[in-house]
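Missing here: one protein chain of the complex. Every other protein chain is in place.
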Amino acid sequence: MKFTDTELMICLAARSIEDSSTAFVGYGMPQIAAILAQRLYAPDLVQVYEYGAIGPDVATPFRRNMMADARNSRRSFAWTSMNWTLAYAAAGFIDFGVLGAAQLDPFGNVNSTVIGGTYERPKIRFTGSGGGNEVASLCWRTILLAEHEKRRFVPKLDFMTSPGYLDGSPDAREEAGLPRGTGPYRVITSLATYDFEPQSHRMRIIGVREGQTVDSIKDQMLFEPLVASRVETLAPPTADELRVLREEIDPDRVVIGRPE
Amino acid sequence: MKFTDTELMICLAARSIEDSSTAFVGYGMPQIAAILAQRLYAPDLVQVYEYGAIGPDVATPFRRNMMADARNSRRSFAWTSMNWTLAYAAAGFIDFGVLGAAQLDPFGNVNSTVIGGTYERPKIRFTGSGGGNEVASLCWRTILLAEHEKRRFVPKLDFMTSPGYLDGSPDAREEAGLPRGTGPYRVITSLATYDFEPQSHRMRIIGVREGQTVDSIKDQMLFEPLVASRVETLAPPTADELRVLREEIDPDRVVIGRPE
Amino acid sequence: MEVLESGGGEVRLSDVDEVRQWMREKKTRKLVDKLCDERSAVERYVFDGAYLSYDLSSMVRGPMSLEREIVRQRKKDLWIAAKFTLLDTTLLLGGGCLAKIDVGFAGLGRTLFAAIESGRVKTIDWSNGTLALRHMAGAMGVPYLPTRALLGTDTFKRSGAKVVRDPFTNKKICLVPAVNPDVAIIHVNQADRFGNARIFGPSVAPLETAMASKRVILSTEELLDTEEIRREPGRTTIPYFLVDAVVLAPFGAHPGTCPGLYTYDAANLDEFFTARDDAAMRQYIEKYVYGPKSHAEYLDLVGADRLMKLRDGEKIRQGYYL
Partner (left out) sequence: MEVLESGGGEVRLSDVDEVRQWMREKKTRKLVDKLCDERSAVERYVFDGAYLSYDLSSMVRGPMSLEREIVRQRKKDLWIAAKFTLLDTTLLLGGGCLAKIDVGFAGLGRTLFAAIESGRVKTIDWSNGTLALRHMAGAMGVPYLPTRALLGTDTFKRSGAKVVRDPFTNKKICLVPAVNPDVAIIHVNQADRFGNARIFGPSVAPLETAMASKRVILSTEELLDTEEIRREPGRTTIPYFLVDAVVLAPFGAHPGTCPGLYTYDAANLDEFFTARDDAAMRQYIEKYVYGPKSHAEYLDLVGADRLMKLRDGEKIRQGYYL
């Protein structure tokens, strides 16, 4: 079955989230991945939204841009507000963070602020951190999602919005004051998946899409990633995943798009 | 009409609280004074309790020791919790604080912790600050209530639980980091009332009970208070005040006692 | 206190004692009727150059009728706290009202980004969470609050935060300064005339924002009697003495949703979202903001039938309206 890049990324992300865990979820792809995970793999996943919903049973079809509406908040375990949801994250209660990234470096640092020019007069301005900085700082394991375009994978970011492993040195995060034992866990792109090599904290290819090779992936990046001793071939979206995505979650294809 | 010392103090305190103000109120006499004020002089007084009730319409008869029960909390404008009520005080929203004091010094500093011996092995141990330190630190004007016994008015406290004007120097409170423009406003005892002389921040007699003189008051203190140029004779409790106190608020005389 | 590192961003610093004095003098504890229309509320309390904060966003329970009035009155040089924002920034920018954005989430659209890229609007980058925390510091009457976010990033460098060592554990910690906005606009579900207000559902930081701000304008879907407020004190989000003006604004969050009450207006939002260049944005503003002279006229422009359909379109009441 044909599928879009976004569908693949969503499915890969959904498979990476553990059941009976808490996950701080951002708008768009991350949210859809969490909903998919909950429908198929992690029925007791507790989605936590920065706007204060804890454990909602999100209504589908998903509607665009409607974070905090009733459909995204209904049947929660609790409703609260931002300072409290972030307190849960800071106090160590949130297992996963799921974030989109406009630009990434080898250590999983994320740019979603500006590209090019100067900070004051950038060539491209994005939305900025949103809740991203907190998610990447405070949750235990961050999953980063990015469309695989060469220009997104840079040796040095134009702007570090949200922290990965910073300069990659062994205790860089802790020395900066970030909570011990946190950091990027996976990078999921439309072509490959990565973890982070424990010593160097560098991105390491652990999976490639069918039809891709480690070398073809490297060709599509501006820095050289590490490669795991065993690189798996990523299973494409299953019929079940696509059915749930296309029929239940996003029938208007607002986020998942349509395969050509 | 005969009345108790406590009744007098409560009436004097009730007359000192302005209508349409917010008042942080402690248990016992302070609370009864606030209820009396509300019934007779300050119908739109907003009582604020540290346990989270904002603006309750306290049910009478008053019951002992039942701060935070339904009768003390009913019909509030809002219910919240301690970190929030104290935030209101810290942010400048609470006009009056009303506090009892076991021991007082010339600058309105209050002891409600220990007397005699050492801190570790005191001769007498009291309850400690409760919410008193916050009230005395953060509310705009603090009214202190104390039975007039000589041993309570000491040149130097055994322990400073809650801040008055500290050492009395012009900016002592501000230099200590306390909010600008705050401090004790009145001391009300069973024999006299005091304000604080603006330059020296020393207690100053402004009223004496019928049958007392400035000298008789001084005789019953262990430090020498200042005396205002005009000292009024304190009006005894009115029939109305006593009726409300004895019939509505405290018919069991739990706090107000019975005149011999 | 040794500061290890300071962000270089411009900060709207608060003097805690000056703010306290304001709250003492300017926030009456009297039960006065604060009901007025959006025009006089905005005239009175939103001034050119003011620091403005709002709760939630254009899409969800945002104070849209008040935002439109701000644009209608052509307020200038606002500095806004853009926490959890969506089209709010875009609208205020389109109306020429914006000078600076404390960015949590800058907002959406080419018009906005072009203004930033060209330097017409200045950004100071924070994050949603640290902006919410700055309001909490303002609400708590303290000069700052500590957090373990921002650390190690360029976001920190562009913010006005500082890094120090915590004297208890000797670890690095980030301090974010309190913000006390000149004016807050907050849309609520129910309020009485004095300003006691209820918000239903999850939220960003409505109480923190109301407590921290020097002036607070509420727009409300419904007016309640104070007796009703007193009957269920546990449902009060904002007590009256924080509030300066109460504006009755049914469908005040339109074209966004007010959860539990009405759904969003997809067609209107499409017009808004697709106003991607300045001309289209001007057209949108001409039609929906300058055209109607008040929120009442705006509602007529949208039309009663459409509004009723939006109300019917919200299928979830549970949890909001008990």
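Brief remarks follow.
As written, the chains take the letters A, B and C, and residue 1 is the first residue of each chain.
In the analysis below, a contact is a pair of C-beta atoms (placed from the backbone, for glycine too) under 8 Å apart; a residue touches a chain by one contact, two chains touch by 3 or more.
The shown structure was predicted, so the numbers you read here are calculated from the model rather than taken from an experiment.
Considering B:Phe62, B:Trp79 or B:Trp140, the position touching the chain not shown turns out to be B:Trp79 (whole complex). The hidden chain makes contact, of the residues B:Ala53, B:Ile206 or B:Val255, with B:Ala53.
Touch with the hidden chain on the side of chain C covers residues 1-3, 11, 13, 15-16, 141-148, 162, 164-169, 171, 173, 175, 177, 200-202, 231-234, 318-320, 322.
Although one chain is not shown, part of chain A still touches it, namely residues 20-22, 44, 46, 53-57, 73, 75-79, 84, 87-93, 95, 138, 140, 174, 179-181.
Chain B meets the missing chain through residues 49-53, 59, 65-71, 73-76, 79-83, 86, 90, 109, 113, 117, 119-134, 137-138, 157, 159-163, 166, 172-173, 175-179.
Just so it is clear, only the chains that are shown with their structure count from here on.
The most distant chain from chain C is B, comparing centres defined as mean Cα coordinates. Averaging C-alpha coordinates per chain places the centre of chain A 57 Å away from that of chain B. If you average the Cα atoms of chain A and of chain C, the two centres end up 28 Å apart. Within chain C, the positions touching two or more other chains are listed as 207. Counting partners per residue, chain A has no residue that reaches two or more other chains.
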